[in-house]
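Encoded as structure tokens, the structure appears first; notes follow it.
Apart from one protein chain that is not included, each protein chain of the complex appears where it belongs.
As written, the chain order gives the labels A and B, with residue 1 at the start of each chain.
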Amino acid sequence: MLDKTDTHLEALLRRRKPGYSLEAPFYTDPDIFASDLDLIFGRHWIYVGVEPDVAEPGDAMVIDIGKTSVIITRNDDNEVRAFHNVCRHRGARVLQDYKTSVGNLVCRYHAWTYDLDGKLLFAEHMGKDFDAGCHGLKPVHIRSLEGLLFICLSDDPPADFDDMAARMAPYLAPHDLKNAKVAFESELIEPGNWKLVMENNRECYHCAGNHPELTVPLFAYGFGFAPEELDDMGRLEAQRYADLVKASHGEWESCGFPSQMIEHLDDMVTGFRTERLPLDGAGESHTGDTRAACRKLLGAINDPRHGALHFWTQPNSWHHFMSDHVVTFSAIPLDAERTLVRTKWLVHKDAVEGVDYDIANLTAVWQATNVQDAELVGLCQEGARSPAYEPGPYSPHTEMLVEKFCNWYVGRMRAQGAR
Amino acid sequence: MLDKTDTHLEALLRRRKPGYSLEAPFYTDPDIFASDLDLIFGRHWIYVGVEPDVAEPGDAMVIDIGKTSVIITRNDDNEVRAFHNVCRHRGARVLQDYKTSVGNLVCRYHAWTYDLDGKLLFAEHMGKDFDAGCHGLKPVHIRSLEGLLFICLSDDPPADFDDMAARMAPYLAPHDLKNAKVAFESELIEPGNWKLVMENNRECYHCAGNHPELTVPLFAYGFGFAPEELDDMGRLEAQRYADLVKASHGEWESCGFPSQMIEHLDDMVTGFRTERLPLDGAGESHTGDTRAACRKLLGAINDPRHGALHFWTQPNSWHHFMSDHVVTFSAIPLDAERTLVRTKWLVHKDAVEGVDYDIANLTAVWQATNVQDAELVGLCQEGARSPAYEPGPYSPHTEMLVEKFCNWYVGRMRAQGAR
Partner (left out) sequence: MLDKTDTHLEALLRRRKPGYSLEAPFYTDPDIFASDLDLIFGRHWIYVGVEPDVAEPGDAMVIDIGKTSVIITRNDDNEVRAFHNVCRHRGARVLQDYKTSVGNLVCRYHAWTYDLDGKLLFAEHMGKDFDAGCHGLKPVHIRSLEGLLFICLSDDPPADFDDMAARMAPYLAPHDLKNAKVAFESELIEPGNWKLVMENNRECYHCAGNHPELTVPLFAYGFGFAPEELDDMGRLEAQRYADLVKASHGEWESCGFPSQMIEHLDDMVTGFRTERLPLDGAGESHTGDTRAACRKLLGAINDPRHGALHFWTQPNSWHHFMSDHVVTFSAIPLDAERTLVRTKWLVHKDAVEGVDYDIANLTAVWQATNVQDAELVGLCQEGARSPAYEPGPYSPHTEMLVEKFCNWYVGRMRAQGAR
């Protein structure tokens, strides 16, 4: 029915049309999905969780990315470490549970025992010629950016993580994530390719029609609009919002909260973007009443009215840092048509549930928004399966960050020699 | 264990042995299934439903064929139209429900809004250079044959639909399907390849042993037998049946019900067959007591004793038109080993449920028969998976129409250059 064209990855990457959504195979083809896992998720810094996930020595968390399973743990020197979750004997998965706490890392099959630095301490019956020193757990690169944990499965991780870290640390530091705790976390499997999940995250064109909870704290003008479509009233409101952003930035920066936008979404290997933006209503937090959900504020913050610091990273995360809590999201591809989104809500580690915060109130906005987004992503996945699908135009006013996500993706795939 | 032979589609088509069932890959191979979707379901007229499915302007029905999703709707000029169910912006599926009623066709994602002719009426934030005229929903060819709806996904549909329509219209017209309503419909996923579903439909050799309900209204001799196996009594009964058919045809045709067989199952691109045949017992309908299931008859019919007009089309439908109701079936391939069969029972649109007809009585025979057929199709699918399967001989007396289905399929695949 449609023209048969070359659907090899290399050709698809070469003929990508700027300003338009990607061709369908990028969302549906299992072979391209395998390349995504290999070239994107296998060779870039992937956001996987927070230091409070492994707060104490011996705490361990298992993260699966594609077919790779990784143990993240904290050793007795309080350092966060990461290892491949594969026993060096018969290849059994060492840890099964998502989160656990251990003394050593012990394989259930034949009791091979590794310490928290991955060193093989004990293996029975292997005979006197066996060299335990060659059979430690294989390490994985891991970095903490003010408590946000990124791993890289490659032996040669992108070096510009340091640049991002240097730029971002001052923005994140006031929220003191390392001294926060995970108050709640959710897992949601969205029925779509990971790139559709990310594209959905990178625009708010769809918010007005689909996110009644989220649009309470978010300003309508905060995420783009077509200026020529505004009437006089609209133009006035847009100007008021622009003035508010400018005034807020000045105020916040003067008291130690960096706020100006930094954007390197498609011009760095480790692409990212940040900006601190005011919130509507009481202006305090992503909650149903726009007020702080946790009485005890993060770090040394003493005023809840610092808006929301947004932090987006390529290829798989977004984060909202408020004065009272942090919401942080990772997207993990499961197959060409399914993506796991993990959401964590963090509050000060000394905040007391039921006294300082209420879980339902803390999580209401994003629990609802996640479910709505999952439905939208599913509609796009269903559409992309159709031979009638063809790339459509992005709005030049509200979908610029979607375009930059695609730029980054296509650029990185090309740079890795995708074929 | 078996000889390894060339299992490429082209070779399989070339060496097809007349008079025998197809080789196993035609029933099991996902690649051949993909070719079936492309070359058969993508390039021929596919039966998908009836005009009463979209009785009023704004009524819409979603039909999925393979990966293609199609919206069938009725516009404000009372014309039935079909469109690809894919938004031209980000590719989201526009309608989700099987049947619905709408004012316009609105994509949920960013509220792009199309009218019932597919024209893009509204798209926010797209800027002043955006050309809405280039972004209407993509149309799909659709034709109504006296109320039976056929679509063709190709840009260049087979032209001989008109020949079929010209021949069939007089047969179908007395049943006035456009003024009927869907009293009940069922969906059944049969656990077999769509060709096994069709082959099962094209013979009644299996009826005596498997369809106790259906063989009440159907004459045993109506669907073929081996004459040399008849004893004297059998020969007498067969002759009586032949006389009855001849007499009935004369009577029915004289009062405006064309009845003679027309058969173009394997010599037209749009293959079909029809014949009006007498029914056993009271001779009125496909019911448990062989009497009409609906008191109000179809169209202007005033005598329920007009037997059953059978209408079969390649590649995917069969229909029984009686005086009181119509049963109509479409087979839609889901994957190499599963097929959706949709069955609809239609009565006069003014008939009143509970007064003129009872759903259980109306649907009993074919509900039971469908389930029985699904089991039989499943047994063949299981057998076809075995390396020990080899094509078996069709009965020259009872499986001629199965043979013609295979002829049509093999011929069409070759004609489309299947490789």
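Keep this in mind: a contact is a pair of C-beta atoms (placed from the backbone, for glycine too) under 8 Å apart; a residue touches a chain by one contact, two chains touch by 3 or more.
Here the structure is a predicted model, which is why all the values come from computation and not from measurement.
Note that of A:Ser69, A:Ser101, A:Ser144 or A:Thr215, the residue touching the chain absent from this view is A:Ser69. Of the listed positions A:Asn75, A:Thr100, A:Ser154 or A:Thr215, the one in contact with the omitted chain in the full complex is A:Ser154.
Residue B:Ala226 is the one among B:Leu121, B:Ala169, B:Ile189 or B:Ala226 that touches the chain missing from this view. Touching the chain that is not shown, out of A:Arg88, A:Arg202 or A:His397: A:Arg88 (per the contact rule at the top). In the full complex, chain B touches the hidden chain at residues 1, 21, 24, 199, 205-206, 209-210, 224-226, 228-229, 376, 379-380, 382-393, 395-398.
Residues of chain A that touch the chain left out of the display are 42-43, 67-69, 84-93, 96, 108-111, 124-128, 130, 135, 138, 153-155.
Definition applied: only the chains that are shown with their structure count from here on.
For the pair chain A and chain B, the CA-based superposition corresponds to a rotation of 120 degrees in steps of 5. Mean C-alpha positions place chain A and chain B at a centre distance of 48 Å.
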